[in-house]
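The complex appears here minus one protein chain, its other protein chains still in place.
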Amino acid sequence: MKDAYWPLILVLLLAVGFGVVAVLMSTLLGPKKPDPIKLSPYECGVDPVGDARMPFFVHYYVVALLFLIFDIEVVFTYPWAVYFKKLGLFGLLEMVVFIAVFLAIFIYVWGRGALEWE
Amino acid sequence: MMINAWDVVFFFLAGLILLSALGVVFIRHPVYSALSLLANLCVTAILYLSLMGAPFIAMVQIIVYAGAIMVFFLFVIMLMNLSKGEYQERAVPWRLLLGLGAAALFAFQIFILAGEWRGVLSPGAGGFGVKALSHFIFTRYILAFELVSVLIFVAALGAVALAKKKL
Partner (left out) sequence: MNVTVPMPNLSLVVPEILMVILACGLLLVDLFIPKDRKRVVGYIALAGVVVVGVVTAAFWGKMAQPATTFSGTFVLDRFALFFKEVFLFTTGITILISLKYLEIEKVSLGEYYALMLFCTLGMMIMVSGADLIVIYLGIETMALSVYVLAGFMKFDHKCTEAALKYFLLGVFISGILLYGITLIYAATGSTQLAQVAAVIKEKGLAKNPLLVLAMFMLAAGLGLEIAMAPFHFWAPDVYEGAPTPITAFISVAPKAAAFAALVRIFYHGIQLLEPQWQILLWIICAVTMTIGNVTALMQQNVKRMLAYSSVAHAGYILLGVLAANQVGVQGIAFYFFAYAFMNMGAFGLVIYLRRENIVGDDIDDFKGLAQTHPLLAVIMVVFLLSLAGIPPTAGFVGKFLLFAAAIKAGFYWLVALAALNSVVALFYYFRIAKAMYMQSPEPLPQLSPGRGLVLALVVVGVFTLFFGIYPQPLMSLAKDTAHTFMMFLS
């Protein structure tokens, strides 16, 4: 069973190797002639304005958390989907209860306006 | 002495995990530190996949941790929006003591597990596939499974109650 993953490890090694080799080669072999114009940040031809570190909106956080929550819900449906034929009706009921709670979460979040942009 | 190819894989992955974990702690720049954590999570997933024969856990590790949780880390780093001067080292009281405590705990574990580590880490004893996991979750641990949904409800409730400005 575990031998099936050899190709995966091979690809991993290949990917890491390629990355390392490419970066190393270009640093070692590439010519270095810096000048101020080359080093200036490029922003579609417009002169850069201000700092890239903008203050971040807390609302992103709520959205991210809600994404995570429904992500976890989906994660639990995978093993169920693999097995549900064997679990029969009872298995279905288990999932119905589980999803029902998530539906309640969804209604609450929606009703509270947490999905609206402030 | 015969060298088992899987031992080599294990030590390679373990080395990477260790290295990236050290990176999380010692890299000053928060974004790079978070990226190091990402590397750590991915390599751990590979370990689950290759050595422990637990493909589902590996995928969950990638989807939930490397995917969703990492987004969180980066969001929070951006939310804090620290400029370079602000994330300088801060003296934590009893830092040394905490470090020593953690080291002692680690040493103790190694000491206990050293005799039988092969037993602990042998590839999954026939593998631990999705079906085996499903069997556990949906027969024995039904209650725990349903509780997870309630726990997640509380998390959503808390996030909305605390983060929404106007309710």
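For clarity, chains are labelled A and B in written order, and residue numbers in each chain start from 1.
Keep this in mind: a residue touches a chain if its C-beta (ideal position, glycine included) is under 8 Å from a C-beta of that chain, and two chains touch if they have at least 3 such contacts.
Predicted model only: the values in this text are computed from it and were never measured.
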For the full complex, contacts between the hidden chain and the displayed ones involve A, B
Given B:5, B:80, B:100 or B:150, the residue that touches the chain left out of view is B:150
Subunit B positions in touch with the non-displayed chain are 108-109, 112, 120, 135, 138-144, 147-148, 150-151, 153-155, 157-158, 160-162, 167
Hidden partner sits against subunit A at residues 86-88, 90-91, 101, 104, 107-108, 111-112
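Throughout what follows, only the chains that are shown with their structure count from here on.
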Given the complex, residues on subunit A that touch subunit B span 1-2, 5, 8-9, 12, 51, 53-56, 58-62, 64-69, 71-73, 75-76, 78-80, 82-83, 87, 91, 94, 97-98, 101-102, 104-105, 108-109, 112-114, 118
Touching subunit A in the complex, subunit B uses residues 6, 9, 46, 49-51, 53, 56, 60, 63-64, 67-69, 71-72, 75-76, 78-79, 81, 83, 123, 127, 130-131, 133-135, 137-139, 142, 145-146, 148-150, 152-153, 155-157, 159-160, 163-167
